[in-house]
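Shown below is the structure under consideration.
For this view, one protein chain was removed and the others were kept in their places.
Think of it as A, B, C and D in the order they're written, each chain with its own count starting at 1.
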Amino acid sequence: MSELLKVEGLSAGYGEAVVLNDVSFALGEGQTLALLGRNGTGKTTLINTLAGATRRHAGTISLGSVALHKLPSHERAAAGIGWVPQERNIFKSLTVHENLTAVARPGRWTPARVYEMFPRLGERKTNLGTQLSGGEQQMLAMGRALVVNPRLLLLDEPLEGLAPIIVSELLKAIARITREEGLSAIIVEQHPQAILAISDRAVVLDHGSVVHADTAAALRSSPELLDRLLGVAR
Amino acid sequence: MNAGTSPIARESLLRTARMKWWEPVLWIVLFALPKLIPSQAPIINETATWALFALSLDLVLGFAGIVSLGHAAFFGFGAYVAALFAQHVSPDPHVGLLVAIAATAVLGLFASLTVLRGSDLTRLMVTLGLALIMTELANKLEWLTGGTDGIQGLTIAPVLGRFQFGFDGIVASYYSLTLLLLFFLLARVVVNSPFGATLKAIRDNRLRAMAIGIPVNARLIAIYTLAAGIAGAAGAAFTQTLGYASMEVLSFDRSADVMLMVVIGGIGWLYGGVLGAIIFKVVQSVLSNITPQYWMFWIGLFLVVLVLVGRERLLKPWTWVKGTKA
Amino acid sequence: QDNVFKIGLILPMTGQQATTGRQVEAGVKLWMAQNGDTVAGKKVQLIVKDDASVPANTRRLAQELVVNDHVNVLAGMGITPSALAVAPIATQSKTPLVVMAAATSSITEASPFIVRSSFTLPQASVALADWAPKNGIKTVVTLVSDYGPGIDAEKFFKERFQFNGGKVTDSLRVPLMNPDFAPFLQKVRDEKPDALFVFTPSGAGAALMKQFGERGMDKAGIRLIGTGDITDDDQLNQMGDVALGVVTSHHYSTDHNSPMNKKFVAAFEKANPGLRPNFMAVGGYDGAHLIYDAIKKSGGKGGGEALVNAMKGDLFESPRGPIYIDAQTRDIVQNIYLRKVEKKNGQLWNVEFDVIKDVKDPGKTK
Amino acid sequence: MLTILFDGIAYGMLLFVLAVGLAVTMGLMNFINLAHGAFAMAGGYITVLLMQRLDVPFLVCLPIAFAGAALLGAVLEPPLYRPLYRKPHLDQVLFSIGLVFMAISAVDYYIGSTQQIMQLPAWLKGRTEIGSLGMGHYRLFIIAVCAALTVGLQYILAKTRFGSRLRASVDDQRVAAGLGINVNVVFLSTFAFGSGLAGLGGALGAEVLGLDPTFPLKFMIYFLIVVAVGGTSSITGPLLAALLLGIADVAGKYYIPKMGAFIVYTLMIVILLWRPNGLFVRQGGKA
Partner (left out) sequence: MNDVVLSCRGLVKKFGGITATNDVTLELRRGARHALIGPNGAGKTTLINLLTGVLEPTAGTIMLEGQDISRVAPHLRVRRGLVRTFQINQLFASMTPLQTLALVVSQQRGLGARWWRKLGQDAGVAERAQQLLEQFRLGEVANQRTEHLAYGKRRLLEIAIALACEPRVLLLDEPVAGVPAGEREELLETVAALPADVSVLLIEHDMDLVFSFANRMTVLVNGTVLTEGTPAEIEANPEVKTVYLGHGDEINEGLPLEGRSHV
């Protein structure tokens, strides 16, 4: 399996503040990575840095043969990044449909296919972004990242606020997409068990540094390790 | 509950409301000015009425979040009421002042009903529209207001029966400064009170304000009425110290200028209006003395630089070079 | 210090009245350049201030000029409310105030220290009301800007015109801030009077005249008459052919045919390239003349009262013709000319074709 | 009667052309650009000066006025406007008023404070009478230009993705960029386009409204009224608002001249009290 994403010696933060410290890891094509860590350890900051929305101080990021860190934020989407920000950030003055078409790029994922995956969104096509329920906004954020037709999906707590049945379906869908379409994904979640089940690899952050990097299966099968790293036995 | 900690909470709550050491100093300096530089008394007087007017706008704009581009409606109304009172009823400045404040507050009460709903832009335009209509009225009701000529040559009785307004402007500037101080103290009490806190809550988040039981409309009406009254006081001071009222007191330029002053000085901070008025007036009069034709250019440049560099950083030049990248 | 004579000139140098300020200032400066700055042993110093047509500014500037700069004379005044706001200061400080632009009749009554070197609107409109009935104009609609001077013009024109047997069929007032004259002109067109009498502050006049032409009112047989403000010399040339044939009455035309005016215009245009002197410039020029005369007559001694007394009855030849200051009213008495816009050497001029001599301000002969 | 309607429409259309650029910058970009009138003034002066000094034909001047103002906008946007998009509205007001002051003085300094008067070509000066309907040719011309503009703009905003990409950038610059929208280019081109429209409006309006350095302040209120009443979320809103105001103003002044200036202001207040977010808001609007 060829390597898709390679992060080396990455330090980044906001303004003068450095949140991430010398982070390095790699991810193969079609693989899913679970990004774990306690609150405020820098998970979102890492995702945002990959998307180009923070200030990078040092280090490199390469996506395939592209030196991602050299690109401005808006060119990273073209290079293959699809981003679901933690706070959803639905474009509030656009309709559901416009939210999708505004960022869509040609490829397998079209708005129509998104509506297939989330029928609920199809029914709300002409609603403004702000008129959606919390969960619907979450679905839209996901769909919006997909229609960019990325090679790497960045999902920041994508399950928050979704009904259990949707959660299970979404997890299945993510597993399917990555498997069938060779898409890679990085998923941040509060509930490690849920995503470790569908992930290939796991990275745990603490205080902005990588404290554990291994296969997901290994971490999942070791409750003591989970407890030590994340402070949750579940 | 830890009984030992509660005084701390109370302490830090009250701290914001406490007078800082520089405040009395500032006021002493302000009150000394007409004596120190008597030659500048006219502009001190004018600036003080502007500052009072700006204080009024800051109450609604800075503390209740209501944008108003027609605030001159209240200033002007107060000015005309004071003028008509002096012309037809009595030259007594004190009663005139009170009547003007009361009348303007009533006007504010009615006008407040128009600013309860809508976006910033809506309020901007509705208030602007009201002021424009008032201006037209002042023009049309010539028999009452003197039309464009205004009401001229008023005689105002001495303040406290002793101090006659003279053309040197000394008495006038003390009159206006005193009003400014009184209303400033009142405004200060109001914004630091629970009532003031509910206003800020409404400004920050109306939905939440409602959800904790604040009667949003009643509060907005109350503050708008109070602010209108203060603007009326400023207008009355204008008329009484200058001895006339004409349509300029209602003009769009006056509304716009007072807005500029409040924004220059910083909104949501009572000294903002006062400071803004001082800066604006001083800059304007210095510039227009240097270049009567093109002072507008320089004041424009001042505003542009003020915004681009930032109000705080303008006071700290050493941050200019470094900070621009952030 | 004692040998300095200070003139505090307050004018609108910015804002919509800025052109007034420029013309008056240029007029004053031209007089001073031509006549030197030493009069009766005094060095004349000019202090120019901008009030942006805000009376509160005018008043404060006057206060400062009197209190701090100890000016001997206040002058300028672009608009009536400014002049009225300054009047009490003139009275209290006994400083003469020479009004060089503002034109409402009542100004000189506001203080015994006010003297006017410009004109009054009643002066100009009454002359027109005398001329019109004699020239085939029997019915008129008046259209004036809705503010003091406009209402003055309407009132005095109407009174005199009806006294002379004419009929004013409608009186329209246009808001000062009015971007489009279409509805008013259409109304006039539908009423078909013999002539439309217009007063607008200079500036708006051009737009009105163009719309007048565009609407084909002249072809419908309606004549355009008005006070000279609408064919302001300052702008006349750019108005184009629509202005041709418009009859106005005023106290000054750049085209006035006198040796003195020829000299004045030449000197003015030399000092201010690209600018034609208009009636405002003459107001400034003659105002300065008046002040110089007063200094001379009072020998440079005596205060404000002496100066005002010296101005009263002052009589001299101005570029507009002979003028004098009525000793009782301190207002100007002058010839009012009837003029028609004509093209000469490819340029438009207000060509005078009749004159009514020594017109006093009718506003004061109640 | 018909003539009044016609005049009202023409006047409304003129207001629209002048205000539509503001509807773009203020409505779509959410930037309170009070300096809009300054760009209109630039367009007006470009036209007048080209015609007066170089005898350029009027029709040629119009696109030049558009391009000139657009260029001015494009030059000013990166250093001056871009840092301000995220600042509070009041700062934007302060800043753009400052620009207006500078523009007024600069024009005064270089060109002078007198009214500039434009000489239209002969074919635009005439008037056609059809029964009781009299139509000034210039007014017909304005209506035509304006109609073309409306159709074009509507197409750009509704049928192309540009409109939604622009609004997305306004809503959330950071996320829009992260999802592949080149926010800077979108803003720059929109701003330049809005300024260009203002310039065109100024060029067309100079004939009717007159042109002097105080132009940006004098007519600012009218631009704002149109945008506020029309709502800031579409092009048709301001168009209908401009037409409504134009017709009401002209008809009001014709039939009840005594009411003069009250009509427009009263109408505006009534509409805004009835529909606080403007007559025509995007369906649903802000919650």
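The criterion applied here is as follows: a residue touches a chain if its C-beta (ideal position, glycine included) is under 8 Å from a C-beta of that chain, and two chains touch if they have at least 3 such contacts.
All values derive from a computational prediction rather than experimental measurement.
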One chain isn't shown here. Among A:I195, A:V210 or A:L229, which residue touches it? A:I195
Among A:G9, A:G40 or A:G107, which residue is in contact with the omitted chain in the full complex? A:G40
Going by the contact rule already stated, which one of A:G9, A:G107 or A:G134 would touch the omitted chain in the full complex? A:G134
Residues of chain A touching the missing chain are 38-40, 120, 124, 127, 131-136, 138-139, 160-169, 171-172, 190-197, 231-232, 234
Residue numbers in chain B that touch the chain omitted from display: 1-2, 5-10, 12-14, 16-17, 189-190, 192-198, 200-201, 203-205, 207-216, 219, 222, 268
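Everything below uses one rule, namely that only the chains that are shown with their structure count from here on.
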Which whole number of Å gives the spacing of the CA centres of chain A and chain B? 51
Centre-to-centre distance between chain C and chain B (centres being mean Cα positions), rounded to whole Å: 37
For chain A, residue numbers touching 2 or more other chains are none
Specify, in ascending order, the residues of chain C that touch 2 or more different other chains. 14, 18, 22, 146, 175
Pairs of chains that touch, anyone? A-D, B-C, B-D, C-D
Chain B-facing residues of chain C, complex: 13-14, 18, 22, 48-50, 54-56, 59-60, 63-64, 66-68, 80-81, 84-85, 87-89, 92-93, 104, 106, 110, 146-149, 151, 175-176
Write out the stretch or stretches of chain D touching chain C in their complex. 3-4, 7, 10-11, 14, 52, 104-105, 108, 112-117, 119, 125, 127, 134, 136, 138, 207-210, 212-214, 218-219, 221-222, 249-254, 257-258, 260-261
Within their complex, chain A touches chain D through residues 48, 51-53, 72-78, 81-83, 85, 89, 91-94, 98-99, 101-103, 105, 126-131, 144-145, 148
